[in-house]
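For this depiction, one protein chain was excluded, whereas all remaining protein chains were kept in their positions.
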Amino acid sequence: MRNASPAKTYALHISVIALLFALNFVLPDYHQGLFARIMALAVFAMGYNLLFGYVGLLSLGHAMFFSAGLYGAGLTVYHLGWGVPEAFVAGVACGALLALVIGLLALRTSGVAFMIVTMMFAQVFYLLILYFAAWTGGDQGLVIQQASRVIAIGGASFDLTDPTVRYMSALALFSIILLVTLAVVCSRFGRVLVAIRENEERTKMLGYDTVANKLTAVVASGAICAASGAAYALLFGYVGSSFASVQYSILPLLWVLLGGAATTLGPLIGTLFMYYVTDITSGFTSAYLLIVGVALILLVLFFPKGILGSIRERWLRWLP
Amino acid sequence: MTPLLTTKGLSRHFGGLRAVDGVDFTLMPGEIRAIIGPNGAGKTTFVSLLSGRIRPSSGMVVFDGADITAMPAYKRVRLGVAYTFQITSVFANLTAFDNVALPVQRTLTDGRTKGQVRSGVMAALERTGLAERAGTLAGQLSYGHQRLLEVAMGLALKPRLLILDEPTQGLADSEIDNFITLVREIARDAAVLLIEHNMPVVMQLAGRITVFNSGKILAEGTPGEIRANAEVQDAYLGAAHG
Partner (left out) sequence: MHFGPHLLLAALEGLVTSAVLALTALGLSLVFGVMRVVNVAHGEFFMLGAVLAWAVSTAISGHPAVGFVAALVIAPLLVGLVALVAERLVLRRLNYNPEGTIVATIGMLYIIQQLALTFYGPEARPVEPPFSYRILLPWFGYSGYKLSVVAASAILLVITWLVLTRTRIGLIMRATQYDRETAQAFGIPVERVYAGVFAVGAMLAAIAAVLIVPISQAHYLMGQDPLLLSFIVVIIGGLGSLRGTVVAAILIGLSDGIISMFFSPTLAKIIATLVVAMVLVFRPQGLFGTTPR
């Protein structure tokens, strides 16, 4: 961060959260639902950004961490009858554990090999979901009933199928992860991560165990993506193998590239933008993938820093 | 006094090439030692073996009484062996402040120093005369300033041995004078080992000089002895001027 002024930075992030809070009361039903979905998925993008944006590790397999959370939460509710909070924790734990194992293996490689290895591990994970269709529901997926999606705290109970509860839960998760990301990025650890991205060899010669730092980042990233997946399963009541497919490894990359890699708010902007672009265009074309494809190529060619990255470069140098 | 660093039979082969060949080397605490020798004599490979960037084919490295031959580079840095690169490799996209903050926070985490990151960084930047440029991106600094930043980063690691690989390369004459003052100052807290081609700098700075040729130590002694050594003149000065 350049000339960091923590007060200004935190004020900006808090106002974004406040704006999202206020939107709940103004948005029409349809858009309220869409925003809840976008916020849950923006968490996925933030987790991806931590690794891709700040450490410079381009993974093509993050769908496995998202779906580890999705299935970790969904299956414990569906088969074991766990409550919502326990299931959420189970989902995050699954993602973190998976990320630890994958990180230990994949971090032995770098560059293109890292991209292919992560893609292959994700493919294995996807195929395993199909193979164990008896438990996972395979490509049909499983629907989690409304009755299992109620949180009872003390006397009060919150029904996650209620639009406002759902919106506020998504917002709560989003806000926590946003502030955690911000804190990490501004911390000493965040500085080391950026140094690894810029020049790993040099960072080693400053006394840093770069492998251990990268592994920590992979686990943190995996856990955040799993939190997104777990929230998605519990808030929207569906788990399915399509969330583990290659496409869901590409989407966070697209969102982050679009919003701006290595910016804290970029993932939200990218997810929001892409969701509304596809939502609007789906009115007159079903060619969703075409838009994704064209967007990817245009971004890499002409706009590699993304929306917020370009804004930061031109005007707001202090943006984290 | 016990030596700060010793190597015994240190060798590194690349295929058939013996880049470093059975070197026995001793460095005392507080010493300023220059390593000279013709191109390809194995100087950079030798210091890379000391810093741990390259693994030796055989032999051992002892630092402050402990065998560090098998220790990875980052752990050696934590013990106090700092290395600045031959080619400037500051973090171009980070500010000068952040560049120095990385080694400063490292020593804070280790508990080797106490205090705040900010004060530590500013102290190192002031010592190298870069304090005013703390907020500038390192890539936008002049070449001379980048080299100084590199030294500031080395300093901030609180090293007990600072290895400088051709530190004056590309510096203007006025900058070289400042640099000499700086190295003398560093040597009050740490031993300095520098690879250097600029003979006047070597003669002014070094307490002792080690001459490398074909991966071996050809000669070692005070600047006066080295200047008088006929073998050195043949191998090195002859090669450099002929």
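Labels A and B are assigned to the chains in the order they are written; within every chain, residues are numbered from 1.
Definition applied: a contact is a pair of C-beta atoms (placed from the backbone, for glycine too) under 8 Å apart; a residue touches a chain by one contact, two chains touch by 3 or more.
A quick note: this is a predicted structure, and the numbers were derived from the prediction, not measured.
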Report summary line: Among displayed chains, the one left out touches A
Report summary line: Cross-chain touch to the chain not pictured, restricted to A:Val16, A:Leu34, A:Leu58 or A:Val277, is A:Leu58
Report summary line: Out of A:Leu80, A:Val124, A:Ala152 or A:Ala183, only one touches the absent chain, namely A:Val124
Requested in this report: Mind listing the chain A residues that contact the chain we can't see here?
Outcome: 58, 60, 105-106, 108-109, 111-113, 115-117, 120-121, 123-124, 127-128, 130-131, 250, 253, 257, 287-290, 292-297, 299-301, 304
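In this text, only the chains that are shown with their structure count from here on.
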Report summary line: Chain-centre distance (mean CA atoms) for chain A and chain B, in whole Å, is 44
**Report entry** Interface residues, chain A side, partner chain B - complex
**Finding:** 1-3, 188, 191-192, 194-195, 198-199, 201-210
Report summary line: In the complex, chain B touches chain A at residues 51, 53, 72-75, 77-78, 82-83, 85, 89-95, 98, 101-103, 105-106, 109-110, 117, 135, 137, 153, 157
